[in-house]
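One protein chain omitted, others in place.
On to chain A.
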Amino acid sequence: MKVSHILQKKPYFPSLVRINSKPITMFGLFSLSIFILITIIGPFLVPNDPFTANMAERLAPPSLTYPFGTDHMGRCIFSRLIIGSQTTLGITALVIATVILIGIPLGLLSGYVGGRFDSFVMRLADGLTALPEFILAIAIAGFLGPSLTNLMISVVLVKWISYTRVVRGIILLEREKEYVLAAKVGGCPTWKIITRHLLPQIISPVLVLATLDVGKVILIISSLSYLGLGAKPPEPEWGAMLNDGRPYFQTIPELMFYPGMAIFILVLSCNLIGEGLRDKLDIKSI
């Protein structure tokens, strides 16, 4: 057991330093770091309170007090954009974390234990894929009421599937290999085989899948918030801000330009990192 353990020892997390070869990936990393930084120190940066309406100053052009001008309620757009990154990044992080926490254990168990449990999970996954995430989100918003929580539930309900399938597929391949057999023969308990020997095999594909999903989750959340099925009006979410600016966009297109640009650059950075990771870790199946 000891020998097999040493032979199979891989670093749990592929080092991010190793993906530094491509400048475009580095741009993505750099830009995402800035977004994260803004999310953390944003509340100390904002020049105005993002929620205070000031009807006297509504739809004001950019000025020293309001760097990007004000919206239809006289609120500072710059401050709302900065605070909005908390909503977007926070929710996305929560969704991705939940999806990983559900998807990986289910995939590990499905692949390793197999049998009835496996076929139940796989049929459930088949059933849920019939409903694309957007339609599922509409179904849940429709029956349980439109809210950010329900939106998150519907994204999680769909997203776990791809993680479970990828993990299960890898485990099905790996569990037949000699090192797992060696561990078994050495008397290694099942939970230890799963956590020590099989878990490291799935880290890289899951990491790539998750980075590529971040962009998709951001897009879904902002699209549904734009439709009014996600974040509610006072909340400074970028999609919802776009919706607020809609009636004025012939006269003041900036109201729509800034939040859209923020979503675009954030998603672009995540996709650049995801693709860089995928090429570097050489994972073709995702």
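We take it that contacts are C-beta pairs under 8 Å (C-beta built on N, C-alpha and C of every residue); 3 or more make two chains touch, one makes a residue touch a chain; residues count from 1.
Convention: contacts and distances are computed from a predicted model.
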Record-based protein name (UniProt) of the chain missing from this complex, from "Lysyl-tRNA synthetase class 2", "Nickel import system permease protein NikB", "Oxidoreductase" or "Phosphoribosylformylglycinamidine synthase subunit PurQ": "Nickel import system permease protein NikB"
Which residue of A:30, A:117 or A:249 touches the chain not shown here: A:249
Missing-chain contacts mapped onto chain A: 123-124, 126-128, 130-135, 138-146, 215, 219, 222-223, 226-229, 239, 242, 246, 249-250, 253, 256, 260, 263-264, 267-268, 271-272
